[in-house]
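Next up is a structure, given as structure tokens.
Removed from the display is one protein chain of the complex; every other protein chain stays in position.
For clarity, chains are labelled A and B in written order, and residue numbers in each chain start from 1.
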Amino acid sequence: MNIPIEEIKKELESRLPDVKLRLIGNSLLIENADDLPRVALFLKESPKFLLDYLSSVTGADYLTFLESVYHFYSMAKKHGPVTLRVRVTSHHPKIPSLAPVYRSAELQEREAYDTFGIIYEGHPDLRRLFMWEEFQGYPLRKDYEQEDAEVLEVSDIAWLEARGIKIPAEMKEKAKALYAAGQRAVAHKPEKPRP
Amino acid sequence: MTVFGWGILKGLWVTLKNFLTSYFRKPDEGGIFTVQYPEEREKEIENFRNFPFLVYDGTPEKIRCVACGICERECPPKCIHIEMELDGTGKPARKPAVFDIDHALCMNCGMCEDVCPFDSIFMDHVFEVTAPERAEGLVRHKETLLKPNEYFQKIRPVAASIIDQKRKAAEEKKKAASAPQGPQ
Partner (left out) sequence: MTNIAETKNTDAGQTLEVNFGPQHPSTHGVFRMTVQLEGEKIRGLKPVFGYLHRNHEQIAENLPYAAIMPYTDRLDYVNALSNNFGYALTIEKLAAIEVPERAEYIRVIMAELARIVNHVAVIGFMLNDLGAFFTPLLYAFRERERILDLFEEVTGSRLMNNYFRFGGVKRDLTGQNLAAIRKIVSRFPAFLKEFEALLTKNEILCMRCQNIGILSAEAATNAGITGPVLRASGVNYDIRKVDGYSIYNRFDFKIPLGQKGDVYDRFYVRLLEIRESLKILDQALAAIPTGEIMNKKSLPMLKMPRNLKPPAGEAYGRVESPKGELGFYVVSDGTPQPWRYHVRAPSLINLTLLEEMCLGQKIADAIIILGSIDIVLGETDR
């Protein structure tokens, strides 16, 4: 069964009056990211909704802001979904983590951090999930540029030399020049744009 | 019975039964169903889709493909490469000069067959496709991809008959539309 989102909004506005909410489509946008844990805890423990199952935590990039979307369901009362959103900018991408409240957010927030760079404060172990630890960049952001696999960067050379692999001098010079210019090794775009 | 070990004994009885009856039963009923490939082959299933092939009617010159490029655009892993043939004056002659499919990328999804408006590319049954090395060997060119309509009818009779009927009906309509009008 679906819960009408206006009912949730009304209940939240009456119980937590200082939380600013906005209705977007079929979901609620929490204007201030710091209110998120309070809202989630309220929805989890309120006897009317009992939303005890956090199904999905996703990130999304909308060019001017990054968004974190949450889908809640209730296993006790078998209703849902309730969609919540939080928006941040890519300069200050900090959102309080829901991992202390819902364990299911643990791995999914790590994935959102890995692919979008959204930093979840209060997460017990926020590190990259799919990419290796030293990877730089956030692949699913819209402004991510594909790295060129054949051109080494200064950090790559340091990693390789620490493991005893010799690098030819000209590759080291190229890497230092890139680093001095503040650029990354970017792959060439294909000549014909995709239709 | 609650003897400890009875479950294991029952299990051993099941395996013994399976072992002994495998000598007598037919392959479908519990007998030995191993197909000694490559001496024996399994029956070919009509709808099996593997790599694509191009159809021609009659001679390899009468290729159905007009190099429109729709399959090239719709292919999800982008494994098709087509170049239109230009006739003497530089105008496009509706035939492909180059039609390459990279079998290393092709994922046998069948989207090229779904979207082709000219019934010219279909999914083949051939799966024994090998090459000595990956980059050049697995790119198949137009010559290997061209197969006659009779081959299509042989491997996929039901689909081929539907396509043939459609094409015949379209031919009849075209002939009727362009036939000289009799005395009114």
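As a convention for this text, a contact is a pair of C-beta atoms (placed from the backbone, for glycine too) under 8 Å apart; a residue touches a chain by one contact, two chains touch by 3 or more.
Here the structure is a predicted model, which means the values were calculated and not measured.
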Residue of B:V55, B:M123, B:L138 or B:I155 in touch with the missing chain, whole complex considered: B:M123
Touch assignment to the omitted chain, from B:P60, B:P76, B:P92 or B:G137, lands on B:P76
For chain A, which residues lie in contact with the unshown chain of the complex? 25, 27, 52-56, 58, 60-61, 69, 71, 75, 78, 81, 83, 102-108, 111, 115, 128-132, 139-140, 194
Given the full complex, what residues of chain B touch the hidden partner chain? 4-8, 10-11, 13-15, 18, 33, 45-49, 74, 76, 107-111, 114-115, 117, 123
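Just so it is clear, only the chains that are shown with their structure count from here on.
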In whole angstrom, how far does the Cα centroid of chain A sit from the Cα centroid of chain B? 42
